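Missing here is one protein chain; the remaining ones are kept as they sit in the complex.
In this document, chain identifiers A and B correspond to the written order of the chains, with residue numbering beginning at 1 in each.
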Amino acid sequence: MKELLLTALLGIGILVLDILNLKKYVLPFILLALATLVGFIAADWGTIETPFGQTMLVYENGANLALGVFAVVLFFWFILSSSYFKQHEGKTDLYALVVFSFCGAGLLASFGNMAMLFLGVEILSIPVYVLAASKKHDLASNESGFKYFILGSVASAILLFGITLVYGATGSFDLAVISNFIQDGKDASIIMNVGITMILVGFLFKISAAPFHIWTPDVYQGAPTWITAFMSTIVKAAAMVALFKLFTGPFQFYVEANGYTIGVIAAVTLIASNTAALWQTDVKRMLAYSSISHAGFLLSTIIGNASLLSLLFYLLTYSIAGIIAFGVIKETQTLEGNPLKGLYRRNGVLAFAFTAALLSMAGIPPFSGFIAKYFVIAQLIEAKYFALVVVMIITSAIGAFYYLRASLNVYQHIENAGRIVLTPLIKWTYILLTALLVLLTVAAGYIHLL
Amino acid sequence: MEKLITLVPLFPLVGFLYQVFFGKNTSKQLTTIIGSGAIFASFVVSLIVFNSQLHSHHAVTVKVFEWIHAGSLHIDFAFLVDSLSSTYLLFITGVGFLIHIYSSGYMSHDEGFNRFFAYLNLFVFFMLILVLGDSLVTLFVGWEGVGVCSFMLIGFWYKEHANNEAAKKAFIMNRVGDLGLIVAMILIFSNTGTLNYVELFNHGKIASLSPSMLTTIAIFLFIGAMGKSAQFPLHTWLPDAMAGPTPVSALIHAATMVTAGIYLVARNGDLFEMSHTASNLVMYVGLITALMGATIALTQNDIKKVLAYSTVSQLGFMFVALGMGAHSIAVFHVITHAFFKALLFLGSGSVIHGMGGEQDIRRMGGLKKYMPTTQKTFLIGTLAIAGIFPFAGFFSKDQILAHAMEHNMPVFILLVIASACTAFYMFRMYYLTFHGEFRGTHAQEHHLHESPASMTIPLWVLAVLSIVGGFIGFPHAMGHAIHFPHALDHFLEGPVLVAVGDMSVTVEIILALATMGIAAVMIYVAHNIYIAKATPVLEDNEITSPIHKLLNKKYGFDELYEAMFKKPANAIGHAFATVVEWKIIDGIVNAAGTAAEGVGALARRLHGGHIAGYLLTFIVGLIILLGLIFKA
Partner (left out) sequence: MALVAAGFVVTTMLLTHLLGPKRKTKIKNEAFECGIESVGNARTPFSIKYFLVAILFVLFDVEVIFMYPWAVNFRELGAFGLWEMFTFMGLMVVGLLYIIKKGALNWEK
């Protein structure tokens, strides 16, 4: 529980630092706090006994692990994005918003009550609406924030409607009570099913699965690149963890009854995103579609009887690749024309990291994206969703094409390439993250030990 | 001893990591020492393991670490050491080492020297994983890994757009093959619950499958093999892959990676043995590929393209052997082919190096006096591939032919034609390159020089191997008569299917003499056309001119040769090259691409950018979803 308190206090702490005119200490403070947080999480690893009597928030081992994944990704996010935020006037405000959103992610990992679920979703999302529009004088950023806000509100409304319907059917917000209600053999009424479907839709929006994904390319493209990186990694991961918790927990009966429908959603997501990505000329937009296609994989974990661990492994792998890819795009964004072309000549580390990230997303060994997808596919095979597996494999082959096209671009020859200079810290962070993509493949073997 | 096996892939990996982290500040000498040294160390360990296998003949599984435990899927990252994998180890690391040494000379002026060695080491690492893995999953990791390395090496000179295109083509063609492999893996796993070779074959899990399922699995496995081993119709990437540096062509696209398909089929031999349909498919695809490669090679004038099509054709030979159930002979041909094809590619690299980058054999000629070592070793390689006793190619090819003769007469005849073509085009290339008058520019003539020792020494080593390498597989009947056993078959028996024919000594000798006689005639024909008569090779634009114009030229007997051998072969070769390759196959590939893009355009239209439209989609999505939930 102290981990969750720490995330909340961290946000307040940033505001206090700003009040005290200590802006330059903000980033070290955040990194220190996140490191402490990871330390706490590691210390509590696997030792938390499910607290008795606490029902609003249940911070157990799974939540601890999920928060750990978010914290690690956020830690690297802060390091890599530091050069961008350095020039930003409202740096502390943005940092505070990111941390508050992270706090919401923590709630989504540990909610034990529908009210907390909704609070978590809102705390996660509202700062992001602001962040997406944080480039005040950029029209695209404004548009992005505005669209995300309107559509996000509608999704929240649907989610809230769903929660009330479930409350109407069961008479409780408490997940334990809802679970018992089903297990006691009472029939799930139509109201209950409609409610759960609406909750599902609310989350499908957040993880951008078809057909609720169409906002994603516009919003991702318009938002400042580092905010896009945050949205596509931590925000998405948190929503996915909450979805997973709900639909493998109290709503499992729903998945059992409607697994086929959810499989269709995953398949449609994969097909729509991968075919659309083929057409993209803007690499940020392409990555947005790639992010959607990963939603297809993520969604299918709930029908494949996957463990939370394999989901978190997927999220970690994808998030690392995501922040590398968006980070590299940001580093090159100031260049004219086609900025990624010939990146190899400008900076070898960035080029290599970018290639590794894209190949990992494409699911090509030795990068851990392969193992992550493999886990999902293996579990789907066990659950006998063969058609979905075939769709996954075919769309992966299509995906390999556009990932490859983008990464080839990086190695094209250009004349008079100006160097991109990175500070040693950022350079080594990129190297470390790239190495992690490979090391996680090996580490996958130890997952069952956790 | 087998415990040491972990070291074998470890050394190249360390070499690769060293280049990645410290490569920039490392001198070329040190890079050479580390890069080649790593492979040499692997080679030494492989020798130790091989020796131990030679004595114990026991398959050993060495567990490296526990890897995937998801549900009922338990996969250890483990190596399976048996005679098949230890044989593959030996020639991967051995030939690999020689090519590393050669590269240090060949690439000495390249700015990407470190990068090149890093990729080569990484490639060897993945190739070793592919061969050593004890399950199809581990194999798949190596399989994809070599694919990626091959992709990076083909596009090594990334500054030229064409190289990137070639790399992409190779990658996509390979993905088609991989798809087959993945489907096969899924089918095996869902039906038997394991992907481990020992459990599948030794514990007989595979026997419980229905015949139709066996055939399906075998065919999908074979599609995987087709992609990697460049079999018709997935072969088009291999000639294009020649865009990479020549040592890469030698190592990856001739000696090792392309034989992964053979390995896959040989490793899962029991499966193919149980399915007649699949075996026949393997044989016929191999046959088509062998013939097609050989006929196309007749008309090629790029020295590396000739070798590329010859590789395609030889791989076809190997698949014919696999299809006939003679798996050990296919592996035998893999080994001898690794020796002489690596030799030929490295020799051609030496020629290209000496010619300053020129690859067209019409611009060469008379190189014998400038590059004596290259010429001698190249001749040895050419004799070996043509199948002349006692060179290595003779033994393996002869045994494939012998099996075909027992197995299926029409196949045998077609194979003999293919091998006759082989002798002809190889010597055509040899004569045009090394004999006659020099046909290039003065600047090129001035530039001509023998390659440095770092390049010629590997050539000699490979030349010696191409001479003596065949004796490890002395023909059964003949060997029995003179008490010279077929060492390789004895060694491989167990993990690999060994087919022993009941051919008499006399027939075996007559067949050997006959095939050699045909090869000799073809060599004589080539000599007559290109040396005695010094027929100029037509430029590309002249070939399309009407046939009678060519016949009007008075060549005496040459006209007859032309009509009998070259013209039909030219025509067939061209038919394959133009119609089959570009029209049909590219057409299919393009159509698939267009279809995918069409769906994409539809999906894109939904993204108009209007919020109201987005909201409408939401609501419609919600309604459809509710409809799906309450469809009952």
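Before moving on, here are some points about what is shown:
One rule holds in what follows: a residue touches a chain if its C-beta (ideal position, glycine included) is under 8 Å from a C-beta of that chain, and two chains touch if they have at least 3 such contacts.
This is a predicted model, so every value here is computed, not measured.
When the whole complex is considered, the residue among A:D18, A:E60 or A:E122 that touches the unshown chain is A:D18. Residues touching the missing chain, restricted to chain B, are 623, 627, 630-631 (touch as defined at the top). Considering the complete assembly, chain A touches the hidden chain via residues 12, 15-16, 18-19, 93.
The rule is short, and it goes like this: only the chains that are shown with their structure count from here on.
Computed centre separation for the pair chain A/chain B is 42 angstrom, with centres defined by C-alpha atoms.
Interface residues of chain A facing chain B in the complex, by the touch rule stated above, are 147, 150-151, 154-155, 158, 190, 193-194, 197-198, 200-201, 205, 210-212, 214-215, 217-218, 258, 261, 264-265, 271-272, 275-279, 305-307, 310, 344, 359, 364-366, 370-371, 374-375, 377-379, 381-382, 386, 389-390, 393-394, 397-398, 400-401, 404-405, 408, 411-413, 442, 444-448.
Against chain A, the residues of chain B that register as touching in their complex are 65-73, 77, 137, 140-141, 144-145, 148, 155, 158-161, 164, 167-168, 171-172, 175-176, 178-179, 182-183, 186, 189-190, 596-597, 599-601, 603-604, 606-607, 609, 611, 614-615, 617-618, 620-622, 624-626, 628-630.
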